[in-house]
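For this depiction, one protein chain was excluded, whereas all remaining protein chains were kept in their positions.
Order of writing sets the labels: A and B. Residues in every chain begin at 1.
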Amino acid sequence: MIARAPIVAVTLRGLLDRKRFWLMVALAAVPVLLMAMAVAFSDQPVEPEDFDTAVISLVLPLIALVFGTSAIGSELDEGTIVYLLTKPVRRLRIVLAKVLVAAALTAALVVPATLLTGLVATLGGSDVLAAGAAYALATALGGTAYVVIFLAVSTFTRWALAVGLVYVLLWEGILADLLPGTGQFSVRQATLGVARELADEPIPSGAIGLEQGLISLAIFIIGGIAIATWRMSRYQVRGGD
Amino acid sequence: MDRRPSEGRGGSIYDLGYRGYEGPRLGRRAAIWALLAHSVRTAYGIGRNARSKVMPVGLAVLAVLPSMLALGILMLVTTLNAPAEVVEAFSPVAYSTIFPFIAILVFLFCASQAPELFGRDQQMGVLPLYFSRAIGRLDYAAARFLGLFASLLVLVLVPYLLLLVGRVLVAPDLFEGLAEELPSAPAALAVALMTAAVVGTLSSAVASLTPRRSYATVAIIAVFLVPNIVASSLVALETGLVGQIAAVLSPPDVLDGVNAYLFDARPDNITVLRAGIDGWVYVVAAFAWIAGSLAVLARRYRSMVV
Partner (left out) sequence: MSEQRHSSTITVEHASRWYGDVVAVNDISFTVDGGVTGLLGPNGAGKTTLLHMIAGLMAPSAGSIRIDDHATWRRPPVYRRVGLVPERESVYPYLSGREFVRLNAELHHLPDAVAATGRAIDMVDLADAAERKVGTYSKGMRQRIKVAAALVHDPPVLVLDEPFNGMDPRQRLHMFGLLRQMAAEGRTILLSSHILEEVERIADSVLVIYAGRLAAAGDFRSIRRLMTDRPHTFLLRSSDDRRLGSMLLTEGCVFGIELDGAGLRVRTSDYGEFTRRMPSVVRDAGIRLFELRPTDDSLESVFGYLVGR
């Protein structure tokens, strides 16, 4: 165990320990395989937008959802949170440790997946290596934002997974595309904004760019951590009595 | 009735008239039927609090909306005595076109209710109670699945039925209307059954794999969504055979293909449109999905450690 960071260690052990982790690895492999098949069987060149479809809109939020809601949610459900709350430990430290682990695991899966996808595409002749790196960096930041949001939601309700899913599928999947100007309120749009500018792509009109994207993500991350910390400092552990 | 206590040294046992049950027992079929009925009630939240009714009842209401809408327009147009062609042009909702909408509702219903049906007993650890009764492991799985299937049939058939009945009533002559609409009935029925079967079996199989209901919901959604996206990407990139395989491996696209084939209509789904697969292949694929899901479900319950 990492000596100075017991909460990080126990959260890490918890998230790694089940078949859930391997399912996430399989999910992260999907865009890579997709790209491999596209390269092998298609003549069309790969555009950077394809990274959006494959990774950012689906795999990233799903993986972040599972890790983000489990990091603290499973402890709240099981009741093991008692052992963290009855210690002279700041609630902020608990939240930060769990965000760190969930975000790191998400990035550990999604960043290599994005890089590999770009690599495969480059091997197939498209010039997207730089774009791949740009998207990888953006997904690391976007993943952290997703994780923080889902973690904060899981401190409010047991059904955080469902709520997160509704957010991803309905809000980010459909509405944010339809309603221009809501880009700042969508992690996906913020991530895309960062990625596009870093990859030197043109920004579609109405969509947000690097600065706005970074600001949005920062607000999500800081705000989410603040909300989760506030919630945990008021969390009361009921008994089964 | 002997009520004298039997005395021992320092203790007595009193005969309170307790009797074992020697009467007829209903047996396995009744047990399966009871569980099936119970599953239908669980699926629609009957006998439970309001929160468990929201999703299923809400979806059921949504399911009939397009049919009602279409009927409304039809009635409006016919009272204005427009010719048949105009009527047809004004009804945006035909049997084959309400399919994508219905399919999404069926899928959401399963994502929400299948984990409840299969996960709750696992989580509460009550399966030993079931399996030590007349109902066997596979009987249990079958009863639960058929309960879900029956619930889905209600969800799916009512819109089609409404549409059919409405169109018949709106037609100028009742028998003429019947003659026009009835040929579509078998296809509608087949599509409804196929959709309920494919989505139902797949959701049941996934839901049976984990006691945690939220994981099951996400997994069901992923199993439908991820292949769908993969297939649409591959087909859009014109990868030929690979794209076709991906389309067949994607349940939503398979169902779209079946719908297009049975109604002999142009598919709404871009992937299916561009994949260039013969319609009957989708039907075969649908049966393969059903068989595979049932196999997974059976294996899970046969080998489950309770």
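Throughout what follows, a contact is a pair of C-beta atoms (placed from the backbone, for glycine too) under 8 Å apart; a residue touches a chain by one contact, two chains touch by 3 or more.
Keep in mind that what you see is a predicted model, and the values were worked out from it rather than measured.
J.: For the chain that was dropped from the view, give me its touching partners among the shown chains.
T.: Checking the complete complex, the chain left out touches A.
J.: Which of these, A:G14, A:G209 or A:G223, touches the one chain of the complex that we don't see?
T.: A:G14
J.: For subunit A, enumerate the residues touching the unshown chain of the complex.
T.: Those residues of subunit A that touch the unshown chain are 1, 3, 6-7, 9-10, 13-14, 17, 78-80, 82-90, 233, 236-241.
Going forward, only the chains that are shown with their structure count from here on.
J.: CA centre of subunit A versus CA centre of subunit B: separation in Å?
T.: Here subunit A and subunit B have centroids separated by 32 Å.
J.: Can you list the subunit B residues touching subunit A in their complex?
T.: 214-215, 217-219, 221-222, 225-226, 229-230, 233-234, 237-243, 246
J.: Mind listing the subunit A positions that touch subunit B in their complex?
T.: For subunit A paired with subunit B, touching residues are 20, 23, 27, 30, 34, 37-38, 40-44, 50, 53-54, 58, 62, 65-66, 69, 159-162, 165, 169.
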